[in-house]
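The complex appears here without one of its protein chains, the remainder shown in place.
Now for chain A:
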Amino acid sequence: MKLTLRVWRQKNADTKGKMVKYHLDDVDEDMSFLEMLDVLNEKLTLDDEDPVSFDHDCREGICGSCAMVINGVPHGPQKNTTTCQLHMRHFSDGDTIDVEPWRARAFPVIKDLVTDRSAFDQIIQSGGYVSVNTGSAPDAHATPVDKVSADDAFDAATCIGCGACVAACPNGSSMLFTAAKVTHLGLLPQGQPERATRAINMLAKQDELDFGGCTNVGACAEVCPKGIPLASISRLNHDVLGATLSGARAD
């Protein structure tokens, strides 16, 4: 199939970028979106042009690297699908496709489609963990977990930290990401001791990093490749407000 691509090109963090048009004449519909970009890059390299920089790693939908907004939708038109798992058969011959980087103050563009998403690491560092004593491993089933909590925690744990939720959110908020972490750890017995301070510190960190405030618009859940439900944000809110009322402190 023939495609016209309009891709955001930006030399580095300090220069201004713009959309640049490219034509591809021979795109196979069984290619993934990233393979299509590989083809474009080979062409650019042969033409002595700078190839388009984009993040990718696993190419199997589990690492969360392949961040790009395709026709205004993070990871493109296919529900519950990362860019690397999106196939060109979801587009038609002759389509024009716009490709842009995540847009958020907290995710500055480094080059072309590559953004610095270390802000998510900072949110994790502020509370996305459980503290365990070192020493010999405890017995495997020493801490009982009911089936529903285990399942829900596991579902929340499927968040791959891709940042699509932030990219889609009209408020530029990372609530769905933070909520997924708070849900994952807060549902398990091992996560209880730090539950209140975790919620409040992770939220404070995301506020501090200039992510926006959530207004429950739901764009995040629509684009999340892992189907993290919008209602998980309610659990985060619950823990934050509980901790606010009780005056939980981490020091």
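By our rule, a residue touches a chain if its C-beta (ideal position, glycine included) is under 8 Å from a C-beta of that chain, and two chains touch if they have at least 3 such contacts; residues count from 1.
We take it that contacts and distances are computed from a predicted model.
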item: Per UniProt, the name of the complex member that is left out, chosen from "3-phenylpropionate/trans-cinnamate dioxygenase ferredoxin subunit", "ABC transporter permease subunit", "tRNA modification GTPase MnmE" or "Succinate dehydrogenase cytochrome b subunit"; value: "Succinate dehydrogenase cytochrome b subunit"
item: Chain A residues touching the omitted chain (full complex); value: 6, 8, 19, 69, 71-73, 98, 100, 103-106, 126, 168, 170-173, 197, 200-201, 203-205, 207-208, 210-219, 222-223, 229-242, 244-245, 247-251
